[in-house]
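Yeah, one chain of the complex is gone here, protein chain that is, but the others are all in their spots.
Chain lettering (A and B) follows the sequence in which the chains are written, and residue indices restart at 1 in each chain.
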Amino acid sequence: MTIRTDALPTQEMTINMGPQHPSTHGVLRVILTTDGEVVTRAVPDMGYLHRGLEKIGERVTYAQYMPFTDRLDYLAAMNCNCAWAWTVEKLAKIEVPARAEYLRVIVCELNRISSHLIAFGSYTADMGAFTPFLYAIRERERVNDLFEMLCGNRLTYNYARVGGVSGDAPPGFLEKTKEFLDYFEPKLDEYNNLISYNKIFVHRLANVAVIPAEEAVAYGLTGPNLRGSGVPFDLRKDEPYSVYPKFDFKVCVGTGERGTLGDCFDRYMVRINEMRESVKIVRQAVAQIPDGPVRAKVPRLFKPPVGEAYFRSECPRGETGIYLISDGTVNPLRLKIRTGSFVTMNIFEKVTRGLMIADVVAVIGSFDIILPEIDR
Amino acid sequence: METLAISLVNAVPLLAGVPLWTVTLLLMVAVAAVILVFALTFEGVGSLVLRKVAGDIQARIGPNRVGPNGMLQFLADGVKLVLKEDIIPANADRLLFKLAPYFVFVGSFAAFVVVPFGVGLIAADLNIGIYYVMAVTSLVVIGVLLAGWASNNKWALLGGMRAAAQIVSYEIPVGMALIPAVLIAGSLSLQDIVRSQGGLLGIFGWNLFHNPFTFFSFFLYFTAAQAETNQTPFDLPEAESELVSGYNVEYSGIRFGLFFLAEFGDMFIVAALLTACFLGGWNVPFFHVGTLPWIWGNLLSLGVFLTKAFAMVLIMMWVRWTLPRLRVDQLMRMSWKYLVPLTFVNLLGVSLWLLVFRGKGIPGMIASLFG
Partner (left out) sequence: MEAQVLFDTLKGKFGDAVVELQGEGCSPAFVVVAPASVQEIARFLRDDPALSFDSLMCLSGVDYKEKFAVAYHLHSMKHRHAIGLKVMLPRENPSLPTVDDVWPAANFHEREAFDLFGIVFEGSKDLRRILLPEDWEGHPLRKDYKYPDFYHGIKV
């Protein structure tokens, strides 16, 4: 979109899309410099939610750190819990019982569904259609009920432990999960009919903020954002961890079906399709789950051997990589959490140049960022 | 109004000594008060119905605490707004800030004057009815621009600018889409337009079924009017998720209440115009309402009119909660590149039809085949 420089000289306006804004998915401040409605520069200003999680990690023990990972991405808390557990287990070479791994996969995928539901719902709400948001919340309530049955919490679960999970699934949990999956799968077609292919919605999203594949890789995009640009890279398939090799599912990639490959619509559709794949995975996991213990014996004041490990897992918002350095004591020496949302913001300034203000909202929604992940 | 005053003076001997102009003036004030009460009640109940309809569509219950089934929620909201602190931003332009809501409210309320509620129920049957409505509802643009500018807030300014651009752009399709009804009736007065759709053809006497072009202009008017009243999919000026409530972001208390009420008033005006111009107004099918005694005829026609108007309002709410929002350049493109040419072609079509078929519509022609 070119800015007119002919007869009428206009001044640029600096608007603050402040920390409190309904569409920035948290306390993100974007300093917009606009020429009328067209954005010339959009600089993100982060740090409003910085809680020093990495510094805290150096003070607490490995087991005590688990609740902090909940707050890392509260919409996908199970994924973050399990990421921390897997990292510590990789460092200390702990063997996790099979039933625990299956339970971890079940809860991670269910949490992926609920996180993508929020991404989908809040995105459509940002675009002006308030109704799908409430439908998404309705489905998410059922996932929350499942988790409440399992571990007692609806948002910050603290379910995984170093060496397994905190408790076994109560009787009836697996049946209720199957019921939920049967209820939920047709809903995705309903959402596609209602909003995904709606002409107005497609016009808002198609051809906005196109990110080609090489740029996506170079800028470090991961997860649905990377796959939306056409790169078929999914950690669950390409660097499988836990029991993911036992499941059969597709990697959802953007296809440029309604615009250019790598635009906002592709990233949005990747999330919708990923929900379908997650349903498949949970079905297989529920069918295959073995009996057995759910927790390995790990000493209470656990001291891993000296070493460094980097483990990354596929969280709904990208890959969460945890770089853990242990010096043999009960506290980690250094704990670095690399989250998908933080690295996605790298490309934000480049991609919003020349868009309209309404498109900036569309871009933020399509990246599905969440501030606790960015700020830690 | 004068004739009514004269008949009132004649009927009530007490008023013999009072000059006519006083009686006329008092009568006008009384009628305005009645319409104001109706408008405010409708706007209040309308906001409640909006929330309940939203709740139904969104798989939840709407307000249900205040009053039976939440019926008195609008009263609670009204009392809350009146009791709120009156905050005016520090560097805002105080006079314009205070003036803006009144422009918007007057622009919406003044159009109630020509709404044909029933056979004899119209505040002033102006012979420039539709023209007057178009003119008066344009006052809203000034109010919105003032609100955006005077708030001393860049987001409000953006919202005000967008609103002004949008309302002005959609004025043309709105006007052009109403003219077919005027052409068929041969008069700008709304009562004449309603009367021209009455008679023994029943439902098929409506302008909606008169010819394909008026059928089309119903939908064109509906779309353009949805934009005029800032409803989704055209609610950019108050896009909550982008502009944080746009031009009325700095308003609180009863000033915000006036903006809010004016929006519902506009919705009713649009629904009333839709009913009067395309859906037969207060006409009861297969029945001449004028034959009934004055009070029953008016009550019946009022009931019919209100039913049709409320149905239109419900449909506008339904569309509002279903569709996402258009971006500002898409909105402008839609108006200037699509609606304006379409309404002009439509108008041409209606004119040609009326010329060729000498003013008769399709139902009329079918009826005349059977004698």
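The criterion applied here is as follows: a residue touches a chain if its C-beta (ideal position, glycine included) is under 8 Å from a C-beta of that chain, and two chains touch if they have at least 3 such contacts.
This one's a predicted model, so the numbers in the text were calculated from it and none came from an experiment.
K.L.:
Where does the absent chain touch, in terms of which shown chains it meets?
P.N.:
The chain that is not shown is in contact with A.
K.L.:
If the hidden chain were put back, which of A:50, A:199, A:250 or A:353 would touch it?
P.N.:
A:50
K.L.:
Among A:63, A:195, A:281 or A:343, which residue is in touch with the absent chain?
P.N.:
A:343
K.L.:
Which listed residue (A:134, A:217 or A:296) would be found touching the missing chain in the intact complex?
P.N.:
A:217
K.L.:
What chain A residues would touch the chain not displayed?
P.N.:
So the residues of chain A touching the missing chain come out as 46-47, 50, 52, 54-55, 90-91, 217-220, 231, 233, 238-239, 305-310, 312, 319, 321, 323, 325, 333-334, 336, 338, 342-343, 345-347, 375-376.
Please note the rule applied: only the chains that are shown with their structure count from here on.
K.L.:
Starting from the mean Cα coordinates of chain A and chain B, work out the distance between those two points in Å.
P.N.:
Chain A and chain B have C-alpha centres separated by 46 Å.
K.L.:
Looking at the complex, which residues from chain A come into contact with chain B?
P.N.:
Interface residues on the chain A side: 13, 15-16, 21-23, 37, 124-131, 134-135, 138, 194-195, 198, 200-201, 203-204, 356-359, 361.
K.L.:
If you look only at chain B, which of its residues touch chain A in the complex?
P.N.:
54, 57-60, 154-155, 158, 232-233, 235-236, 239-242, 244, 321-330
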